[in-house]
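Omission of a single protein chain aside, the complex is shown with its protein chains in their original locations.
Coming up: chain A.
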Amino acid sequence: MAIIEVDGLVKRYGGHTAVDGVSFAVEPGEIFGILGPNGAGKTTTVECIEGLRRADGGSIRVCGIDAQSGDGELRQVLGAQLQESELPDKLRVGEAMELYSSFYRDPADWRELIETLHLTGKLNAPFRKLSGGQKQRLSIALALVGNPRVAVLDEVTTGLDPQARRDAWDLIERIRDRGVTILLVTHFMEEAERLCDRLAVIDAGRLVALDTPAGLVARVDGRQRVRFRPSAPLEHAVLTALPEVSSVERAGSQLVVTGTGNLLLAVTTALAREQIVAGDLRVEQTTLDDAFVALTGRRIDATNSAGSEEI
């Protein structure tokens, strides 16, 4: 049985429909991702699940509890990390953990959590003095201190440097291994690809796809990109004439060739015939990014392109 069931969720702000009939079900033990561009309605969706916002339509059940009923039991089984929330400036890490663990019936060992999150050295540091990454880790720890069955993490890795982000991913996987179901909001493709068992892609308040990351990529499979810097000027027609090539674009000093089949071989053979050397040659596999573009007609956002996988 699903641990989170969202059925036909609708949420309006004034005349604006932020979430428009979203349905999905999360299985126990999953890392379930919600992916979408800024303003897609991701936060609104999870805040309805957390019972922080009142839905205008549809139903939500978490561990069988109606999330909109105000049932206090929901807060025992669901731990939340909010996209935007702070603690009092001068509250210390250890005090925050001690305080939050006193709210729950069966709290986790908070010292162990702090250890796992590499915050032991910061036990006496006030919230205000923590770095962005440390604040994020503390808020993950607070989301887990009640021993929840479901943890909802809203953009936990935003603002972290690449290393801290990878650490956070390892951590999230370890949490899942402890049996916690994770609902992960993100707009990082790499994160979704690496962590999520399944993904709901939301765009403009609507669910546009629900699949495994591989399943989403497979929808646009067959497409590849070859990127290189030609040693001499090259007529695009030389490449567009090839049956494997579907498009050629110029990106600065580089050419980006998109196509199918054995694209790399076709392109390098054609270049050799023209006696052109391909500098910085790279083949880019179809990524979730491409899948996202295919699904929504646009890229998720600019900040994400640096994170796409390159070979």
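Everything that follows uses one rule, which is that contacts are C-beta pairs under 8 Å (C-beta built on N, C-alpha and C of every residue); 3 or more make two chains touch, one makes a residue touch a chain; residues count from 1.
By our rule, contacts and distances are computed from a predicted model.
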| item | value |
| --- | --- |
| Which of "Transport permease protein", "Oxidoreductase", "Protocatechuate 3,4-dioxygenase subunit beta" or "Proline dehydrogenase" matches, in UniProt, the chain that is not displayed | "Transport permease protein" |
| Per the touch definition above, residue among A:Gly72, A:Gly179 or A:Gly252 touching the missing chain | A:Gly72 |
| From A:Ile34, A:Cys48, A:Val62 or A:Leu82, residue that would touch the chain that is not displayed | A:Leu82 |
| Option from A:Phe24, A:Tyr100 or A:Phe228 whose C-beta touches the chain left out | A:Tyr100 |
| Footprint left on chain A by the chain that the document does not show | 50-52, 72, 75-76, 78-80, 82, 84-88, 90-91, 95, 98-100, 102-105, 142, 146 |
